[in-house]
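What follows is an incomplete set of chains from the complex, kept in their original frame.
Chain lettering (A, B and C) follows the sequence in which the chains are written, and residue indices restart at 1 in each chain.
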Amino acid sequence: MANVTRDEMAAFLAAEFPQTRVTVEAIADDGVVVAHEITEAELRPGGTVSGPVMMTLADVALYVAILAQIGLVPLAVTTSLSINFLRKPQADRRLLGRCKLMKLGKSLAVGEVWIHSEGMDEPVAHATGTYSIPRER
Amino acid sequence: MANVTRDEMAAFLAAEFPQTRVTVEAIADDGVVVAHEITEAELRPGGTVSGPVMMTLADVALYVAILAQIGLVPLAVTTSLSINFLRKPQADRRLLGRCKLMKLGKSLAVGEVWIHSEGMDEPVAHATGTYSIPRER
Amino acid sequence: MANVTRDEMAAFLAAEFPQTRVTVEAIADDGVVVAHEITEAELRPGGTVSGPVMMTLADVALYVAILAQIGLVPLAVTTSLSINFLRKPQADRRLLGRCKLMKLGKSLAVGEVWIHSEGMDEPVAHATGTYSIPRER
């Protein structure tokens, strides 16, 4: 069950990560959606979006999915992240990251993130990641 | 054998990735070193550096290590990256990424990156990544 | 579209991997299912199934999913595999591996595998893997 609303999450992210440009689109019981608008500076030669842009989106998606469940505790930290880049994203569409948790344990959470160019069927990247959850929450 | 000098690589990165803040420290036959100066904006609550900063450093380190071998062709793209975060980096030291290639095949290159806070013994993160190499080079 | 029937795949696996104990359960357009019956010897202290048993299941699931699409060419080889172990499998139930491909390119295929104890909702492991596909097919 999601314990945090979209607005609460957006306010939290803005306070904790003032520099992030990733936005929270949706929070539901079975997962979250975050988005990132691609800027000119993030495009690489050939109109490709740089890998780190998608890694960042995946990392934030995982973070939002976990905090949506455990509440807005700022101390969860990424312990690992693996990403496969599958296709070239569309330069003129937003990137959407959809995250579902596979496991939410006492000390470790694991989730997967599918990244799409908005409105496109085929995924552009897929990530799995692990977060360490603070015990004292 | 490294086929590109540090200055050539730095000029190439500046042209291809004008927004990158990662610098090329060294290029040698057995690997490369890149660096990133941490800014206030990249610190997370508790003085932690955000994961995407280190993922970006790892990605650039791999890219530089591959281009140092195959020459400055801009079309190599990341196909996968996996990172383990090991320790909290020092907020007031630069992050260094040392990359060695494990394999440089005709179509695929694989490398590993150790990330340290400058001057510290213990690594803060370790990444492995795969790049697809354009055939027509 | 799946190009190979379950019986053809089973016969191929038996010929190519005479020692495998993984069986092909289903081949459909959107993925495949393979199964593994746990033996006494594969149980670890505490009734846990050893990790390599699940890695093997994931690897075979990927292989079957790829060959179901490209046909029974024996030269596809794993280039990478990442697995997260999520929960303890049931010692007395078969392990099922469900694989869907994320990408089937000319030289590289990427897929994900969910592993469940048969009849259970929660996954016990999740893997992603990459296969190199021979060009000359």
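We adopt the following convention: contacts are C-beta pairs under 8 Å (C-beta built on N, C-alpha and C of every residue); 3 or more make two chains touch, one makes a residue touch a chain.
What you see is a predicted model; the values in this text were computed from it and never measured.
Identical protein chains form the entire complex, numbering 4 copies in the structure file, with 3 of these shown.
The rule is short, and it goes like this: only the chains that are shown with their structure count from here on.
For the pair subunit A and subunit B, the CA-based superposition corresponds to a rotation of 180 degrees in steps of 5. At the interface between subunit B and subunit C, over half of the residue numbers appear on both sides, which makes the contact a same-residue one.
If each chain is reduced to the average of its C-alpha atoms, the one that sits nearest the average of all protein C-alpha atoms is A. For the pair subunit A and subunit C, the distance between mean C-alpha positions equals 28 Å.
Our note on geometry: subunit A versus subunit B, Cα centroid distance of 22 Å, whole angstroms. If you average the Cα atoms of subunit B and of subunit C, the two centres end up 33 Å apart. Each of the following residues of subunit B touches two or more other chains: 79-80, 82. For subunit B in complex with subunit A, the residues that touch the partner chain are 16-19, 41-42, 44-46, 48, 50-52, 55-56, 59, 74-75, 77-85. Note for the complex: subunit C touches subunit A at residues 82, 84, 86-87, 102-103, 110, 112, 123, 126, 128, 130. Only residues 79-80, 82, 107-108, 130, 132 of subunit B touch subunit C when the two sit together in their complex.
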